[in-house]
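Note that one protein chain of the assembly has been removed; the remaining protein chains are unaltered in position.
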Amino acid sequence: MGEERGEGRREAARLEAFSDGVMAVIITIMAFGLTVPKNTTWHAVSHQLPSLLVYVLSFALIGIYWNNHHHLLRATQRISGAVMWANLHLLFWLSLIPVATKWVGEAHEHSLPASVYGAASLGAGVAYTLLVRMIIRVNGRDSFVAKAIGSDIKGKLSACLFAAGVGLAWLTPWAAYSLYAAVALLWFVPDRRLASRETARH
Amino acid sequence: MGEERGEGRREAARLEAFSDGVMAVIITIMAFGLTVPKNTTWHAVSHQLPSLLVYVLSFALIGIYWNNHHHLLRATQRISGAVMWANLHLLFWLSLIPVATKWVGEAHEHSLPASVYGAASLGAGVAYTLLVRMIIRVNGRDSFVAKAIGSDIKGKLSACLFAAGVGLAWLTPWAAYSLYAAVALLWFVPDRRLASRETARH
Amino acid sequence: MGEERGEGRREAARLEAFSDGVMAVIITIMAFGLTVPKNTTWHAVSHQLPSLLVYVLSFALIGIYWNNHHHLLRATQRISGAVMWANLHLLFWLSLIPVATKWVGEAHEHSLPASVYGAASLGAGVAYTLLVRMIIRVNGRDSFVAKAIGSDIKGKLSACLFAAGVGLAWLTPWAAYSLYAAVALLWFVPDRRLASRETARH
Partner (left out) sequence: MGEERGEGRREAARLEAFSDGVMAVIITIMAFGLTVPKNTTWHAVSHQLPSLLVYVLSFALIGIYWNNHHHLLRATQRISGAVMWANLHLLFWLSLIPVATKWVGEAHEHSLPASVYGAASLGAGVAYTLLVRMIIRVNGRDSFVAKAIGSDIKGKLSACLFAAGVGLAWLTPWAAYSLYAAVALLWFVPDRRLASRETARH
């Protein structure tokens, strides 16, 4: 039993390493998508400002996923084939963020890119929730990870905000961007309940 | 003997880490190859749809290789120089998938890109089979990995489907794409026999 | 206590692995930003020379961060949520270096790119100092890492040199580039005091 748990932990560590690799490349490649200003005037730089701002937002979102994913897999004792596919499914949606980011950076005042950005983020949010469910199914409802996740209010609220953004983008893109930024802020507030449980574990 | 086995396991873990790194970059760079729609109309987005669909297919194929490669190396006790080169050979073919994906995305209705995509996938399939043989040669016919792999029906069937796609693409590209998609579906079905053997091992 | 320390070390190792991944991609993607000469004459190659030189500078700076970051996290026993965010904040600024590098490479004789390059480097420098503070706050003023870092003269001096470069770039970009190169040289000189403390530790 102890050995099996060790094997499960090692599997989780490898899954995390692969996902970390993908997220590290996503972050860097997204920065590479920032285009160099056309000339060396402040005016040309100001044209790149929307690109930079949406990059900051996307960087924060990927950072949040990386952080949550790290805590999720750290608490996981068992991995199954379904967990592996659910994880790849999450990485798929995250891998679309750089293109969505680039598009918003190029045409931030239009509804369609703002909406598509929200749709990709919503996809990642739903994929994350699916991953959590798969992990809880394999580890059991009484497992440490199931208790640590709890009802995942923040995750569900984030998905709702992204879904609202997909729609509101058609009224005005700025409403959508405000909602997306709200998601990022939501996660910056440290989740004391979870942190204390983790401390209690050791 | 026990120490040597530990060394072999560590070598396999490093080979896996390097391959994971390459596959993580392949996946992300492939997503970066998706070009931003030219304008913000649904029409422009629909023009990107074939690119997105072939990206989904390629993502699934790389995911399948990652998954299989992970299980293969996890069961491996010994690594040789030949295994290292066979692994690099596999990574070479996988590294051609992003370019093939981009080409199909740009000209999916033509036979040549559809055929070339299949050829790159076939190359990866053959390289994987070679890697399996090299690993079995080093670990012995009675080793755990040799028994776990068995006759590798799925691997051989996949190679046949890709080979058929290379030819059928000249009749109509859609026949080829159907075969490639069939390969992906073939691997999504969990392989219970292998999974149970793995469970039995621990 | 011993177990908690082991857990903290493992967390630090993972944080380092993720950061290493981001820095590895930054370095390589920066090299990919070097454009191929337009034709095959020495004249065309000489046009690429400024790009190559600023790449050498950026490579050295990222290398210095990688080296320092490695030593910092190696000495760290405890990680907190704030440390994780401070680390992502550092990676954010480092991820802007490739674009700044590309811009300087394309228009090195202008003040604005030279100044922006310094601003991105200054941001990374400030972020590194913040990361050090967060780590010391979590590990305690009497911890090994707090003593190993000491007063971090070099770090503060580097930030001052970058800040000076941001301003001096408006007089002449070359003054700024000299200061940036001075930062790189400053760190190449081995820091004997730290190295000997490390030796004393083992």
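Order as written gives the chain letters A, B and C; numbering starts at 1 within each chain.
Simple rule for what comes next: a contact is a pair of C-beta atoms (placed from the backbone, for glycine too) under 8 Å apart; a residue touches a chain by one contact, two chains touch by 3 or more.
Worth saying up front: this structure is predicted, and the values here are computed from it rather than measured.
Across C:Ala24, C:Ala120 or C:Leu179, the single residue that touches the chain missing here is C:Ala24.
For the chain missing from the display, the contacting residue among B:Pro37, B:Pro98 or B:Gly125 is B:Pro98, taking the whole complex into account.
In the complete assembly, the contact with the undisplayed chain comes from C:Trp66, out of C:Trp66, C:Trp93, C:Tyr117 or C:Phe162. On the side of chain C, the interface with the absent chain consists of residues 16-17, 20-21, 23-25, 27-32, 34-37, 39-42, 45, 56, 59, 63, 66-67, 70, 188, 190, 195, 202, using the contact rule stated above.
Think of the hidden chain as still there; on chain B it touches residues 3-4, 7, 14, 17-18, 21-22, 24-26, 29, 33, 81-82, 84-85, 88, 91-92, 95-96, 98-99, 102-103, 106-107, 110-113, 116.
We adopt the following convention: only the chains that are shown with their structure count from here on.
Both chain A and chain B derive from one sequence, and where they touch, under half of the residue numbers involved are common to the two copies.
Central chain by Cα centroid: A, whose mean Cα position is closest to the mean of all protein Cα atoms.
Separation between the centroids of chain A and chain B, computed from CA atoms only, is 26 Å. Distance between chain B and chain C, defined via averaged C-alpha coordinates, is recorded as 36 Å.
Shared interface positions of chain A, i.e. residues touching 2 or more other chains, are given as 17, 21, 24-25, 29.
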